[in-house]
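Report on the structure given below.
Of the protein chains in this complex, one is absent; all others appear in place.
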Amino acid sequence: MYDFINANLPYLLAGISVGGQYALIAIGYTMVYGILRLINFAHGDVFTAAAYAMVYMNATLPLYISLPLTIIFTVVLGYTVERVAYKPLRSAPRMSIMISAIGVSYLLQNLMWYITGGLAQQYPTIPWISNTVTILTATTKMVTLITPVLTLVLVLLLVQLINHTKIGMAMRAVSKDFETSRLMGIKIDNVISVTFVIGSFLAAIGSMLYFTNYTAVTPTSGAMPGLKAFVAAVFGGIGSIPGAVIGAFIIGIAENIIKAVGLTTFSDAFTFALLIFVLIFKPTGLFGEVTHEKV
Amino acid sequence: MANNVLRLKNITMQFGGVLAVDNFSIEVNQNEIVAIIGPNGAGKTTAFNCITGIYPPTNGQVFFEDKLIVSSQPSKKMKSIYAGSNKDFPEEKVCLTPDQITKLGMARTFQNIRLFKTQTVFENVLIATHLHQKCNVFSAVFRLNSLQEKAARKHATEMLEVVGLLDVKDELATSLPYGQQRRLEIARALATKPKLLLLDEPAAGMNPQETAELAQFIKQVKERFNLTVLLIEHHMDLVMSISDRIYVIDFGRLISHGTPQQVQDDPKVIAAYLGEDEE
Amino acid sequence: MKKFLSLILILAMLLPTMALAEDYAGEIVIGIYEPASGPNGAGGKQETLGIYYANYVAPTVELSDGVYKVKLVEVDNQSSNDKAPSAAQQLVSEGSSIVLGSYGSGVSIAAADIFDAGGVVAIGISCTNPQVTLGNPLYYRICYLDPFQGTVLANFAKDEFNATKAYTLAQLGNDYDVGLAHYFSKAFEELGGEVKGEEFPLGTSDFTAYLTSAVNSGAEVIFAPTSTEFASQIITQAAANGITIPILAGDTWDSSVILKAAEGTDLSISVSTFFDEGDTGAAAAEFVKGFKAWLNDNPEKLANNGGNDIVAAVSALGYDGYMVALEALKLADSGDRDDIADTVAEVTYEGVTGFIAFDENGDAKRDQAFIIKSDNETASWKFVKVQSVSDISK
Partner (left out) sequence: MKAFKIILSLLLVVLAGFLIFYSINASDLSTLLEDIVPQETMQQDKGLQKAVKRINDSLAEANQDKTLRSLNRLLEDFSDKIQMDAEAKLDLFFYRNNKVTLAFALFILILSAALIASALLKQQKYQKAIIMAVLIAMLYSGIYIVENLVGSNSMLMTVLKKGAIYALLAVSMNLLNGFTGLFSLGQAGFMLIGAYTYAIFTIDPASRAQVYQYYDGGLVQFTLPVMVAIILAGLAAAFFAFLIGLPVLRLKSDYLAIATLGFAEIIRAIFQYDGLGPITNGSNLLRKFTTFNTALFPFAVSGICIALIALLINSTYGRSFKAIRDDEVAAEAMGINLFVHKQLAFVTSSFFAGIGGALLAMYQTTVQAAAFTSAMTYEILLIVVIGGMGSISGSVLASFLFVASSEWWLRFLDNVTYIGTFKVPLLRSGFRMVVFSVIIMAVVLFYRKGIMGDKEFSLKRLLEPRKGGKRRG
C-alpha cells in the first residue's frame, strides 16, 4: 500500500497542480462564453503572452515590480483584444466572431514567434514558490501545493463578486438574456469588458503558476492548456464557474493517470474524447443549466 | 370521418409550468377554410408547431387524413408536474419530423416570415420542389435528372405566376416589400404540392385593402389546387369573410367554435375579446 | 548645406558597396538548410555559426578558371517536417550549388527528395539518423550515425553506471529521438540489460509523469536524446522532483542550454558528442581559439551561441561541413550541381573533428565519439573519454 502511494503520489500531485492551473484559464473561457456565447480561442495565447511579459520584464526589473506589471499587461491585452476584435462584430453572426477569435490567436502566436525568434525562453524562477519540498516520499515544487489553494481562494472571491456586487448581478443578467438586459439599461459593453479583465487577470496568475512548474515558454505553449481548459469549462457546464473548476481538476488528474498507465500518446486525445462524450450525452455538462431554443 | 383531413385529439402543450395549449381538439374537413382565432399568446402558433412536428406536444394526438402523425404522452419527469386537464394518455408514441409531415402533404407559412435570405425569389420556391425530386446525389451532380429539373423549374414558375411575383423572380427574397414576402411564403408552401395549407397570420401587418386582396387570393388558391386551409388570424374581417368554420382559443383552451355567425354571437368570445385591441 | 550633408550621407552609404566590388570570376552559392526557430532552433543557430565562421575564414574558393566568391544563402526550416519542403525548395530555386544541413534528422529526411529532384548535393552536418542518406543518392553526411552512437552510449551506461535497467524518453515522431532511442535499446538489450521506453507528444511541458514512471520502472539510467527545448524542461523538472538517476543523451544535448539548466543541481548528465572543446589537437585548438575570438567581437553572434563562448560540437562540425563543401567544389572544379554530384563521393578532408571520407552510402567513416559530463558548479563540460568502435567490439 505504502509503495503504491509512494509510486503514484507524484502523478496525483502533478494532476492536482496542473488541474488548478487549467481551472484558472477555464474560468476565463466559461465566463466569456456564458456572456458572449463565444469560444475565445485567443485566451490560451493571452495566457502565453503573460508568460512572455514576465520573461522580458523580469530580465530588467526586480520581481516586485515585474510581477504586478505582468498582471496589468495581461489584463490590458485581454481588454484590447475584446475591444478590437470582438466588439465590432457584436451584431455579426456567431461564426464570424469565432473566426475573428481564431484570427487573433493566429496573430498573437505569430507576433510572439517574431519577438522571440521562435526559441524557447526560460521562465524566471519566482522565489519561494519555486523551492522544492518533500511530501511523504515525493519531492516537488512549492507551487504544486500552492496552486490548488490559491485557485480555490480566487474562485471563492470571484463567486462572492458575482453574487453580491452590482456588476456581478449585471453579469448574471447578461448571461441569462443578452437583449433584455440591454433593454433593462445594463451597459453591455462594460459588463463584457469586466468579464475579459477578470478572465485575463486569472490567466495571468495561472501562467505564473504554470510556467513556474514547466519553465520553457514557446509561442504555442499556451495552445494546448487553453484547449484543455475550454474542455474543462464545457465538462463542468459552460457558464458555471464551480463547474469549470471541478472539470479542470478532474481533467488534470485524469490525464496524469492516463500517462501513469503508459498510454502517453492518448493523454491529449483523452481530453477531447471526454469533451465529445459530454457534448453528445450531456451537453449541459455537470452544472450547466438547460436553455430553450426558441422557434 | 372519411372527408376529414386533419384531426387534433386532446393536444396539450406545457412549457415548464406554463400551459400553452390545453386539451385542444379540432377537426378540419376536405376543402374547408378553417380559422383558429384568439388573443395574443392564446397558444395558436404553439398548436401549429405541434401539428407540423416542430416540437411534440406534451400529450395528445394528431391525425392527417386519418393517419396518425403525432402522438405523445408526458415523459416520466413531466407526469409529476403535468397540469393538462385531460388525463388519458395515448399509449403509442409517434412523432414524425416536420419534413416527413410536409412530404405527406401539409405545408405551412410562418408568423415571423422565414424566407431563405440569401436566395432569389425564384430559388426560394425552387428549393421547395426538392422533396419531389426522385434522384440520388450522383444523378443530380451529373445532371442526369435534367427532365425532373425542368419540371421543377416549370412548377416553381407556375407558383410564382399564381402569387403574381413572376416579374420579380430574380430579386433577392428579402428585398421584397412585406406583403410580397408573405405571398412568396405562400408560393413556397404551394410548391411542395400540399393538400392542407397552414397559414400563420398571413395578414399580419397588412392594411385593410391588402387584406381584402389576400382574402380573395386565398379563396382562389384554395379553388385552383382544391386545398384545405387552416389559418391563424387576428384580422376579424378577413377571418369572417373567408372561413367556413372558426375555432376560438383563449389561454390554451377551446372556448367556442362554429360558423362565423355563431362565433360572433357567442358571449364567451366577446368576453375574451372585450377590451382587447388586436388591430 | 543640407544638400551637401545628404550627398555625404549617400556617398557613405555607397562606400561599402564599392568596397565589395572586387574582381571575382563569379559567385558560388552554398545553401544553409538549418532550423533557426522551433525546438531545434538553438542547436541550428550554433551549427550555422560554425558555417559562417568557416566562411569568414575562407570566403572564396579557387577553381581552375579563377577565384569565386562564396555566397551563403540561409533558410529556416523551423525544425518542422512540414515546413521543411518549401524551405528546401527555396534553396533549390535560388541556385545553390551545394547545400549544408540540417541539424535534426527529420527535416533532412523530409527535404531529401526535394534536393534530389533539384539535383543538388546536400551535406548533412549533425543529422545522425541512418535514413538521411539511405536511399537518397545526393545526401552525404560528415557525422557518425545513430546505430554507432546508440551502441556507444549503451556501453557507457553499462561500464560507467553498471546499469541493467534503462528508461528511454523520446519525442513522438521525431526521427532523431525515436531512432537513437531505438538503437540504444537494441544495444543495451544485447548487453543483457532491459529497457522501458516512452514517447511524449510535441508541445509537452509536463514531464513529471514521465520521470515518475522512470523512477517506478526502477531504471538505473535515463536515456533522453531529445531536442534542447525539451531537454531543459526535463532537467529542471528532474531536479525539482529530486531525481538522482544519471541521465544520458546524444549529441543534441551538447549545448550550453543544458549546462544552464543543470547549473546548481546535483544531476549527473553525460552526453556523447562529435568534438571536445578541450581537444588539444593543433587544428582543433586553433579552431576553438579563432571561433571564440570571432564570437566575442559580435554580441549578436554571441547571443546566437546562447549568450556565452562555449564551443558546441555542432559549430565545429558546421565548420568542417563548409570546408568539405569547398573541397567538393574544388574537386568538381565547377559550381555546377551535376559536376559536384559526380565527384563529391571522393572528397576527403582532415577536419577539426577528425578525418572525413565518405563510404558507399555517403556517410562519413567515423569510428569514435567523445563522451562528456556536465559540471554543475562551473556550468561547463568535463571530458570523460573517447569511445570508439574498437573498444566496444572487445
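We call the chains A, B and C, going by the order they appear; numbering starts again at 1 in every chain.
Here is the rule we go by: a residue touches a chain if its C-beta (ideal position, glycine included) is under 8 Å from a C-beta of that chain, and two chains touch if they have at least 3 such contacts.
In this text the structure is predicted, and so the values were computed from the model without any measurement.
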Quick one: which shown chains sit in contact with the chain that's not drawn? A, B, C
Using the document's definition of touch, tell me which of C:Ser93, C:Asn162 or C:Thr244 contacts the absent chain. C:Ser93
Check each of C:Leu72, C:Leu202 or C:Ala285 against the chain that is not shown and name the one that touches it. C:Leu202
Which is it among B:Thr97, B:Ser175 or B:Gln216 that touches the chain not included here? B:Thr97
By the contact criterion defined above, which parts of subunit C meet the unshown chain? Give residue numbers in ascending order. 12-17, 36-37, 76, 80-82, 85-86, 89-90, 92-93, 106, 109-110, 113-114, 117-119, 130-131, 134-135, 172-173, 175, 178, 182, 199, 201-202, 336-339, 342
Contact set of subunit B toward the excluded chain (per top definition): 52, 54, 97-100, 102-103, 107-108, 110, 114-119, 123, 126-131, 133, 135, 137, 140-143, 145, 149, 152, 188, 192
Note that subunit A touches the chain not displayed via residues 37-39, 84-85, 88-89, 92, 94-96, 98-100, 102-107, 110-111, 113-114, 117-118, 227, 230-231, 234, 265-266, 268-269, 272-273, 275-276, 279-280, 283, 293, 295
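One rule holds for everything that comes next: only the chains that are shown with their structure count from here on.
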If we look at subunit A and subunit B, which chains touch each of them? none
Report the chain whose CA-based centre is farthest from the CA-based centre of subunit C. B
Based on Cα centres, what is the most central chain? A
So the centre of each chain is just the mean of its C-alpha atoms; given that, what is the distance between subunit A and subunit B in Å? 48
Where the CA atoms of subunit A average out and where those of subunit C average out, how many Å apart are those spots? 38
Note which residues of subunit A are touching subunit C in the complex, please. 7, 10-11, 13-14, 18, 113, 117-120, 122, 132, 134, 138-141, 213-216, 218, 220-221, 223-224, 256, 259-260, 262, 264-265, 267-268
Can you name the residues of subunit C that touch subunit A in the complex? 36-39, 41-42, 78, 172, 198-201, 203, 205-213, 216, 228-230, 232-233, 236-237, 239-242, 260-261
